[in-house]
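One structure coming up, written as structure tokens, with questions to follow.
One protein chain omitted, others in place.
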Amino acid sequence: MIDVPETATSSTANKLTATNVDVYYGTFQAIKHASLAMKAQRVTALIGPSGCGKSTFLRALDRMHDLTPGARVTGEILLDGENIYGPDADPVVIRHRIGMVFQRPNPFPKTIFENVIYGPRIHGERSHAVLVETAERALRAAALWDEVKDRLQRSALDLSGGQQQRLCIARAIALNPEVLLMDEPASALDPIATSKIEDLIGELKAQYTVVIVTHSMQQAARISDDTAFFHLGEIVEVGDTNQIFTHPREKRTEDYITGRFG
Amino acid sequence: MAVVAARPVVSGLAATGNVRERRIADAIATVVLWVMASSIIVLLVAFIAYMVYLGWSALTPDFIFGVPRATTAGGGIGPEIYNSFYILILTLLMTVPIAVAAGVYLQEYEHAGRFRNVVQFCAESLATIPSVVMGLFGLLIFVYLFKWHFTALGGALTLTLLNLPSLMRVTQEALASVPDTIREASMALGGTKWQTITRVVLPSAIGRLTTGVVLVAGRIFGETAALIFTAGLSVPYNNPYSLNPMRPAETLAVHLWYTHSESIVPDVARIGNGSALVLLLMVLLFNLAARVLGRQLTKRFTGRAE
Partner (left out) sequence: MIGLRVAAGFVILAMAALLFYLSYEGTKTFYVDRFPLWKFLFTTTFDPDIGKVGAGVFIVGTIAVTLFAICIGGPFGIAVGVFLSEIAPNRMTQILKPAIEVMVGIPSVVYGWLGLTLLVPLIRTHTNSPSGFGLAAAGIVLAIMILPTVITLSEDAFRSLPGALKEGSLALGATRFQTIMRVLLPSASSGLAVALILGIARAIGETLAIQMVIGNATQLPLGIFAPTAALTTEIVTDMPGATEGTLLEHALFSMAFLLLLIAMLLIVFVRLALRRRT
């Protein structure tokens, strides 16, 4: 059990706070007593060897485990102080406020435009003018506008992998979420596309709270403000990214960072 | 550059307004789908119950083993049941070897190319042809051309053509369910393709294969349209349980149709209800047998439950 650390820069509010979260798949416990404070307008990176639970934890943050039969989440996850697993909390509302981008781009087989405005549309936005404006805003924010502005009515599946992923980011941003969860968003992409996405994340954090799972320590060091190290389903250490990478407090953290395992 | 949104930000976590509406729509849709799916089960159970109710009283030993009558009441369906099995076995004897061979060829040997394409197209077309058209073809060839008149063999041959595609598909799917790693392992140990297929792949697939064959057998048992014009509407009076394939052989399914449409006996309802029930029970039996046999064979040949 790790105490949520009081770092010197915690004048920024805690947007999303996880306390004592356990995640079970049937009888197997994938996440043990995880506690983490994710701050607004900062990028929190979740690192650790593969299979240690980073993605599992991330998915708990927008109740994606509801989709898996046999999965169970206990503990508390507060969004602006309200428990997203509370009895009155509706996942549909939660997922409006907390967006997710997946490891592999998953655009719908629809036009680029239809993809981007899917979120606002299903949440009830009917005005075409608003949808058009939202699409442009989101695509600009995802650094994709210039590349697709002339072919919004073409199929999203014609885009390259990197473009598709930025489309998925645009799709998530179109809903104006408060938190953006990203599950290894660049791992399926080539280095150039990856660096574009990383630049994008740097811009996005001005407006959103970003939590990103990454298997690349270099990436975490480059783009995140805070880092949490996962190992065997537990959060071993949390702290300012610089601190974690230069002066890790736990031996396991140090071993991972110096490449002794994982 | 991320631009600040013009829309109001959603707050709170509870379902409100638009979300409530969508939740209600979702709930209604779910209920409707549940009702639709359940209605199928209810319908089926109702059908079965109804037929048991109607036909149960007809199932006397006299009926099941007796011979049919042309004009008086009290006819039975003994020879018809016999003929159904007779033709079924005859058909399977001819169809299974050809279909399995063809299926093995398509699945294991030739994976692309003109020949395969043509074969697939022909098989799919054959599968879509109405059984009555196949029956007319049988009429043309066996009854008119070969001058056999109505025969069990003619019926069986027609049914062979009719069921070839489905048994081929059964074979192909059974073979496809065997993972490639098994084939690779056998080849890596020096086995030839033929050895791999006969010693490793087919035994692994035998459970699925048997299930499929028995299910198709169930359909053959109930086949009517193709047999009316090839195997005929009567049974030979002097030897209703003949082993000779070159004689008319009315099956139970055909008898049910005949009873309704042409027959002039006074107890049409009784015979019809009884025949329908027997047919239904046979189909259920075949279904059950397919599953049980499939499971047993898989266990026997691969050592594990499917």
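To keep things simple, chains are lettered A and B as they appear, and every chain counts its residues starting from 1.
Everything below uses one rule, namely that contacts are C-beta pairs under 8 Å (C-beta built on N, C-alpha and C of every residue); 3 or more make two chains touch, one makes a residue touch a chain.
Keep in mind it's a predicted model, so treat the numbers as computed, not measured.
Colleague: Of A:G53, A:G99, A:P185 or A:G239, which one is in contact with the hidden chain?
Modeller: Touches the omitted chain: A:G99.
Colleague: I'm checking contacts with the chain that's been left out. Which of B:L106, B:I206 or B:A231 qualifies?
Modeller: Candidates B:L106, B:I206 or B:A231; residue touching the omitted chain: B:L106.
Colleague: Which residue from B:R23, B:R199 or B:K299 sits in contact with the chain not drawn here?
Modeller: Among B:R23, B:R199 or B:K299, only B:R23 touches the chain that is not shown.
Colleague: I need the residue numbers on chain B that touch the omitted chain, in ascending order.
Modeller: 22-23, 25-26, 29-30, 32-34, 36-37, 40-41, 43-44, 47, 50-51, 54, 97-99, 101-102, 104-106, 109-110, 115, 118-119, 121-126, 128-134, 136-137, 139-141, 144, 161, 164-165, 168, 194, 215, 218-219, 221-225, 228-229, 233, 253-254, 256-257, 260-262, 272-273, 276, 279-280, 283-284, 286-287
Colleague: List the chain A residues touching the unshown chain?
Modeller: Missing-chain contacts on chain A: residues 62, 64, 67, 91-96, 99-100, 102, 104, 106-110, 118-119, 122-123, 168, 171-172, 175.
Operating definition for what follows: only the chains that are shown with their structure count from here on.
Colleague: Based only on mean CA positions, could you tell me how far chain A sits from chain B in angstrom?
Modeller: Distance between chain centres: 51 Å.
Colleague: Hey, which residues of chain B end up touching chain A in the complex?
Modeller: 1-7, 9-19, 22-23
Colleague: Can you name the residues of chain A that touch chain B in the complex?
Modeller: Touching chain B from chain A are residues 79-80, 82-84, 86, 88-90, 92-94, 96-97, 122-124, 130, 133-134, 137, 140-141, 173, 176, 178, 203-204, 206-208.
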